[in-house]
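Excerpt of the complex: some chains, original placement.
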């Protein structure tokens, strides 16, 4: 064809393809096509439609959450507003609504008796300083306050003395929880970004007007875009008793899940909300129930003495957990999946070969056609070199199979 | 060869390979090599160089951020320093700089008129307790304060009475925002860890000395390693009006993006910074603009009465969002990708077969060579059993193709 060209060059442009054996058998042909159909269906239904194999996926969702609680309640004969019961106040994605408090007012640095039953004593030895557990309200002085000591009244008789903020907190006393929390509303403003596609979305449409936003309450069916959640509704969905959670506190997760198919209109990229008990893993644990924390308000008297009011606050802690991912058509994953699909269709052959070579009536003949044998060089060198065509020895019975897939049924 | 060995053993070590047809055609040969070249180029340029297919990837970046704001401003005739305007104070990755405040001083628990226009009334019915929306400053007592009631002055005439912290906040009054925020600086100390590779990096080199760190300002070109960001620079980059954001507040994201190729020197693993409007998704929304929150400072008078100063703070909220991933050569993904590349090169054959078997001048002959036919068993059993070699019937015109890839052009 091109005799002047160097040999390696002509060799280089030679085309090589696999030689195939065509079997005109209805049974195997139908099985083959059926298996191919199954594989194609699997790719269309599962890989493309369900798993979105043609899409590039962004799982690195970036999220910012702002919350605002509204409502008024009564706790310890005081009207509580947002500045009183929301901690921290800045409206972050994790906040607590205080529903019950043990208040120990006007504490000052000094010495006083303990209040915990563990510190009941009869002699100073009971209050020795070896007690290094961190459960007390102050540092033990080692003195047991008994009647013959000066300024010990009956009420404090028989307790260890501590040094620290006095009087010590007695957290067995508790007021009436703020049940009005049921009517409080939580406004959640969540904006997310999928950095890969540079798509920014908010959890409610810009078209919602102010008056709707002031009066709506989230409902998965009737008001799925309303970003205002009534605490009572959340508790109801979680089967959480209002009495218990307001008295002992609790932890509630508000999950915002974004699953976006950006091949459709970006306006259809909207979140789903669901609610969880964050302490669900500990529901059978007797050791730890509810949620509380301590904080203090500090005051200074005119003479410069510092004193404080200690609050043990039982609270409902809310955590807004944002998760999600987005997919969009991209030519690279599309091609990769398409090639994988085409390659997988070829796997039907593996399955049919097993049938054909082992369980089919004409198995021997197929083996003869499929496998052409070349003997090893030892055998070869014995006789005179023959034309290669002659060494084609179709060994119906001896023909080997692929070892991996065929179930050796040599007769 | 080894006649003493059992049959299944000799069969087991027989080697099997595909029989190929070699086509000496320039056109197809060139097309084949060209398609192979495209596939190889795709793997080298895209899969290896761009997608780093030879690297193991760690996407579970662990990050810790510490921030420190510096600057002095004037708000409501008071000099504000960091302890005054940064909330929360501990220098976390999410913090707010208060730029404007509505202060309601000396509130005490009691009864007083509302201040919101929604609570203007003429009779007690207007202030009935059915009003359960959470928009008021206190709990409605149901009384409409009108002139003939004792101790109602003209200024409070015609408002519903509330119980709660009094006097009620009137947030229509506002001072002059603290515009000096423009010159404030934010120092960001971000250390990250890629747990898979146990690589720890900081957002600025250890070689930077104290004096540089006290005087530099981040600039993407001239000072890319300076970890100090001027608020004014950030606002400028976001085209954000200083007047608006200081009056109404806003939310700004500082994204720190780490993309590290650990095959190079680890010193080259440095972050990129960029800035976003966190409320970009709501920019067309009329309902919610800016950012504010309420907090209170609590005081106690000598007689033990608690009172407070309520602050409605308009603030710029900053969120430091850290993201990123790292890749490093690993023999496992390298081998997997290499095998995928070699396998994909074989796909050129599929493409060339389509051409060869359908559109090429010698298509019939190629079909004859590529496909060897075995008739089904029904046909087979009709005649006497012939030597298997005899049943090779090359049917130039009848030969079938792979169905999937060839466009049936049977004559």
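For clarity, chains are labelled A and B in written order, and residue numbers in each chain start from 1.
What we mean here is this: a contact is a pair of C-beta atoms (placed from the backbone, for glycine too) under 8 Å apart; a residue touches a chain by one contact, two chains touch by 3 or more.
The structure displayed is predicted, hence computed values, not measured ones.
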Exercise. How many copies make up the whole complex, given 2 shown?
Worked result: 3
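As a convention for this text, only the chains that are shown with their structure count from here on.
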Exercise. Just how far, in Å, is the C-alpha centre of chain B from the one of chain A?
Worked result: 16
Problem set entry | Contact set on chain B toward chain A in their complex | 1, 7-8, 11-12, 14, 16, 18-26, 28-30, 32-33, 46, 59, 87-88, 94, 96, 109, 132-139, 163-165, 251, 253, 255, 276, 278-288, 291, 293-296, 298-300, 302, 304, 308, 310, 315, 317, 319, 321, 323, 343-344, 347, 349-350, 352-353, 356, 369-380, 388-389, 391-392, 399-400, 402-405
Problem set entry | Residues on chain A engaged by chain B in the complex (per definition of touch) | 1-2, 12-27, 33, 36, 59-60, 62, 64, 66, 68, 70-72, 74, 78-79, 81-84, 88-92, 105-106, 183-185, 189, 191-193, 195, 200-202, 204-210, 212-215, 297, 299, 301-302, 309, 332, 339, 342-343, 345, 360-362, 365-366, 368-369, 371-372, 375-376, 378-379, 392, 394, 396, 400, 402-403, 408, 410
